[in-house]
Structure formats: C-alpha cells, structure tokens
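For this view, one protein chain was removed and the others were kept in their places.
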Amino acid sequence: MKSNESRIKDLRFTFHLFRRSLLSMVGLILILILLIVALIAPFLASEHPSYVEVPTEQGTTRVEERWTIYFDRALQPPSLQHPFGTDDYGRDIFSMVVYGSQTSLRICILVIGISTLAGIILGGLAGYFGGVLDEILMRITDVFLAIPYLILALAVAAALGRSIDHIMEAMIITWWPSYARLFRGQVLAIKEQQFVEAARSVGANNSRILFRHILPNSIAPLLVEITLDLGAVLLVAAGLSFIGLGASPGTAEWGLMISMGRTHMFHAWWYVTFPGLAILFVVLGFNLLGDGLRDVTDPKLRR
Amino acid sequence: MKTWEYIVRRLILLIPVIIGVTIITFTVSHVIPADPARAFAGGPKAQPETIARIRAELHLDKPLWEQYFYYLNDLIHLNFGRSFLENRPVTEALGQYFPATFELTIASMIFAIPLGILGGIISAIRQNKLSDQLSRIIAIVGYSLPIFWLALMLQYAFAYTYPILPLEGRLSVGMTPPTHITGFFLIDSLVTANGATFTSALLHLVLPAFTLGFSTLAIILRMTRSSMLEVMGADYIRTARAKGVSERRVIYQHGLRNALIPTITVTGLQFGALLSGAVLTETIFNWPGMGRFAANAVLGLDFNSVMGFTLVVAIVYVIANLIVDLLYAAVDPRVKLGGG
Partner (left out) sequence: MQQKKACAIALLTCAVLIITTLSGCTQQNTQQQTIKNPTTYVRYDIGEPRTLDPAEAYDSASTDMVNNLYDRLVTYHGNDTTHIYPSLALNWSVASDQLTWTFHLRHDVLFSNGNSMNATDVQYSFNRVLIVNSPDSGVAWILAQCMDTNSTTIIDPFTVQIKLTKTYGGFLALLAFSVASVVDKETIEANGGVVANTDNEWMKEHAAGTGPYMLNHWTHNSEVVLTQNTNYWGGWSGNHVSTVVIKSADEASTRILALQNGDADFAYIPYENLVDIQTSTGIRVVQEPSYDVVLGLFNTLSDNAFMGNKEVRRALSYAFNYQSAIDNAYNGYLYRLPGCIPKGMPYYDTQNGGTSVYNYDLAMADQILNASGYLRNFEFKHAFYRFNNTAIRVWYNGGNAERQKMALSFQDALSKLGINSIVSTESWPQYLNRMYNTNEWDFMFLGWMPDYNDPDDYIAPFVGSAANGGDTFHTGYANTSVDTYINQGKYTVDPTARAAAYTAAFNIYIDDPSLIFIGQNTYTRGMRTWLQGYAYNPVLEYYYYDYYKA
C-alpha cells in the first residue's frame, strides 16, 4: 500500500517520463486545443447559429440549433472570409467545425463517462460479491456484447428518432458491458490480495474496502482504456452519421458534415476534408495520450 | 476439466445468450413505430389487399409475445422468414452475404496478423530506434483514421488516379461467379479450376481487405510490441540469456509465446467487430456482404433480416470467443480451461 508521500513522488516521476515522450506531448497538446476551442467557440467562430425552442413528440420542449441558409454562396472554396469554405447550404464551415467541437466533446465525455460509471458500479459489485450476482452480470454482458453495436444504435435511432442524444444513448448501451467486464476482472484480482485481507481483519466494512482500497488500485488500467475509447467513440459517432443517423439536418456535427460532404468530394473537397481532419486530430490526440499514459504507468516499462 | 467437456459446456451456454439476443432484437424491432407491411407492398402505390396480406404473413396484428413465439417456432425449424427488402428467404440472403464478408474478414486477418506480429516484434527488438518510432506512428494513425476516409482515399488513389486495382465489387463487371460450393470465391474458383475468376476475385480483395485490416494491424502491432517488451524484460528471460541461450531462441520460444496471448484476445475481439463493422468498407467498395445487408435491413426495418443477421453474428461471436479461449490454453500451459 502506498503512502501519500510516495504517491506524490510516483506522480512526479510519471509526469517526467510523460514529458520526455514527444508523441505523448503532441497528444496532450491536441486535446488541449480541442478543449480550448470548445470553450471559446462563440468567440472564435465568425458566424453563429441561432437557437429555437421546439416541442418534442413526448410533450416537452427542447432547444434546436439552426444555421442560416445562404444558397447564393454555396460550395465556395476556402478564402479569407471563409477559411474552410462553405457547404452546400452556404454555411461557413470553419464556424461549424468550431461549434462542432462542443458537440464532439459532449459526445465523448457523456458516453464514456456514463458507460464507465455504470461499468464500475455493476462490474465492481459483481466482482466483489461474486456468486449469483456475478453469473447474472456475466450473462447480461455476454448478450449485449454479442449484439453488434450497429444494430443497437440503428434500432435506438429508429425507435426514438434521429438525434445526437439518442445516438449517445445507444452507444452507452453498447459500451458499458466492456467496462463492467474489465473492472470486474480488476476487482477479482485485487480483492484476493493481502492488503484487503488485512483491512478486513481489522474490521473494515465492505463499502470502506471497496472505496478506499479496491477502487483506487483498479482504476489505473481503466484510465488508459478510457483515453483510447474517447477517440473510438468519436469515430463510431461519425460512422453512424455517415450511414445517415445521428444529428438532425441543421446541426454542426463533424460526423454529419463528413456524411454530407462526401457526395461533394469531387467538386468541393473542403467540405469533407476539414471536419475529417478535425476528427482525425482529436482521435489522434486521444490515442497518443492514451498510448503515452500506458507507457508511463506500466511498472515494467519504467525501468 | 477436459477440453471436450469445456467445449460442450461453452456451447450449452450459447443458448441463453442466443435467447437473450433474440428477445432484445425482436422487441426493439417490433416496438418501433413503423409500417413495414406498407413499405414492402410498394409504399404509396400499395394496394390495401397486398398490405393486409403482408401484415398477416408477418403476424403483425397479433400481440407481441405471440409474435415472438411464432418467431421462435420458425427458428427451431431453421426458417428465418422472408426478407421483404430483397424479396427472398433470409437464409438465401445470408447464404450469399455471409461467405462474402467472411472471406473479406479472413483476407484482412491474413494481411493484418502476420504483418502486425512481425512489426511488433521488430519494433520491440529495436525499441526506440527509428523503425520502432515509425511503426508506432503508423499504428496510431492507423486506428485513428476514420475507416471510410481511408477507403475513399485508397479507392481514389489506386483504382482511379493510378488504376492498378479494380474499383469495386467482388468480380470483374459481368463475370459469372464460380459455381457455388462454399460461397468463398477464391476457394470455389480454385476447386473448379477457373483461373480467370480466381485472379479477378483476388485482385478485388486487395483494397477492401487492406482497408478493413489496417486498424487491426495497428492494434496487433501495438499489442505485440508492448507485450514483447514486457516479456523481454522479465526475469525468466534474463535467466535464459544468462544460461547462454541464443537471442533468437529467447525471443521466439519464450517471448513470443507469451506475447501472443493478448494478441489472441485482440484478434478475437476484432473478428467480431469486423464482421459487423464491415459496413463502411462494404458500402464504399460495393461488397455484397453482411455489413451492408445489416445496415439496409435495419434502416428499412426488414425485421426478419435484422433478426437473422443478429443471430448469425451472435453465434459467430460466441464461437470466436470459444476458439480464443482454446487458443489461450494451447499457447499458455498455465491456463486451465474452465478455471476462474
């Protein structure tokens, strides 16, 4: 078990190793750029959407993002006024890519965040208490893992309507089983270790053991997986938009823009290229970051 | 637990998984507010009698649980129903599309696995040298690139700008497919000694297999590299070296064997993913396979096709898992089948 001081020393060493790797730093920088762009989007973009309150089929209201249409300046190549050119509705692609970063970030964080949370809770409980609970969880995750994510995503979109939120819900449903399995595995491995026995013999109750001892030590491998998955989520969302689901027609979502842009590939290369590059760099960033983290947190590679 | 006992146990566990999968897909596809009967009957030009007939055939007027039992009953008689989208039995459609995707998946694996492992080993041996860094970069870009972008770029570059490979499809335009024995064009054309068809099928496989396999190659390379590194620094390796065992032997006999385990895991997972994730590649290269079939079936709410497809993929997934576990036991003597 680590004390606080040795933990801090460890972290410092980790960070030092990390900084030495060029690729990992590039990854970090790319992600920082994403975060900054998402934050200052309204100030960075030259054109802005308006927001309209619309009723939903369920009886409530939601807010819809709408971009003004200017058909007379459709499909113009990159210029000073429109650094990324315009799309087939005449909308400024640069502004849409910038605002799209907010949507992308939201997708990544929500999908992975909720999946991880659900996975940790369910996987942790199953791994720790074992028995029937564990068996049931294993079978449930088996079923969900066996169903192709495409089917679930498409089915959810078909049932609830096409929107970013529903795609996210579908992705969460397909993602949490792998985290549950992963975390369960970690918990199984750790709970047999001596320090847990020690804690138990001292009289610590279950929740104390789970939260103070097992959780902190199981998180590390999960962290790497999460960083890599953040990139994968974005690719999956883009892929689903490519097929024709996902964002509603007027929104600025990278995957949707690629999907609409690819038909214009031969006469308006900028329409598909810039959102494509945006996705590439963000995914690259997450992957480099994850790889870097894996390298520096792996005890055997730290020699 | 003996091997065959283990296999049987795993196969029996297949049943609750299948039931779970069918319940979920069935419910999901049947509660969606849609009118597939009218769609299949021709949309706005549909005649009311046609619609009524199709509705009766799909048992759409019965309660949901009753429909499910009709479905299970059909399944037991290996009747997957009729695909209204394609106007033929689902089993016939699957019989054409499954081998097509399977052939593509195998081809991409043949491309990705050996190269990935080799690349990973070389990377690990020459850790931090130029070749290592290059391969790491290629690997990372490989699984960061949106697959459809890669497909479009490759198609454009090698089938159009420099037309050395075919643009799309499984065979040259108008070429008669080989006699159907397995559904794998490469095998069927070899068996029937049809040289022209074999060559055409092979050429048509290159770009799609490369596209599909590239991300797998990247992952396997990365995986092999890191587990090789891990293993190469391990104690028993140093002991072997100290004993005077040659470098090559150390790597291949001891290092590789252990490095293969996570590689096998990844390959198993990728196989399942490829089978259903081939949609994008199949769409761009116009490959008549499962992925495209699935996407069209779900978008067109062709229930029977959706359930048939899901069932097949689920079974393949479970069997792939089983094979992966068996391979574990074969590669690592410490692993006991059926243990924890």
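Chains: A and B, in written order; residue numbering restarts at 1 for each.
In the analysis below, contacts are C-beta pairs under 8 Å (C-beta built on N, C-alpha and C of every residue); 3 or more make two chains touch, one makes a residue touch a chain.
Treat the numbers as computed from the prediction; the structure is a model and nothing was measured.
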{"item": "Touching the absent chain when the full complex is considered, from B:G20, B:G116 or B:G300", "value": "B:G300"}
{"item": "Absent-chain contact - pick from B:I284, B:A314 or B:L327", "value": "B:I284"}
{"item": "Sole contact to the chain not displayed, among B:L130, B:A193 or B:A242", "value": "B:L130"}
{"item": "From B:V21, B:A41 or B:V90, residue that would touch the chain that is not displayed", "value": "B:A41"}
{"item": "Omitted-chain contact residue, chosen from B:E86, B:E103, B:D188 or B:E230", "value": "B:E86"}
{"item": "Residues from chain B at the interface with the omitted partner, ascending", "value": "32-36, 38-47, 49-50, 53-54, 86-88, 93, 96, 128-130, 132-134, 136-138, 141, 152-153, 155-157, 159-161, 163, 167-170, 173-174, 176-177, 283-286, 288, 292-293, 299-301"}
{"item": "On chain A, residues whose C-beta touches the chain left out of the figure", "value": "21-23, 26, 48-55, 57, 63-64, 66, 68-69, 71, 74, 88-89, 158, 161-162, 244, 248-250, 260, 262-267, 269"}
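One rule holds in what follows: only the chains that are shown with their structure count from here on.
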{"item": "Centre distance in Å when chain A and chain B are each reduced to the mean of their C-alpha atoms", "value": "24"}
{"item": "Interface residues, chain B side, partner chain A - complex", "value": "16-17, 20-21, 24-25, 28-29, 31-34, 136-137, 140-141, 143-149, 152, 222, 226, 229-230, 233-234, 275-277, 279-280, 291, 294-295, 298-299, 301, 306, 309-310, 313-314, 317-318, 340"}
{"item": "Complex contacts: residues of chain A adjacent to chain B", "value": "23, 139-140, 142-143, 145-152, 154-156, 158-159, 188, 231, 235, 238-239, 242-244, 258, 262, 265, 276, 279-280, 283-284, 287-288, 291, 294, 298, 300-301, 303"}
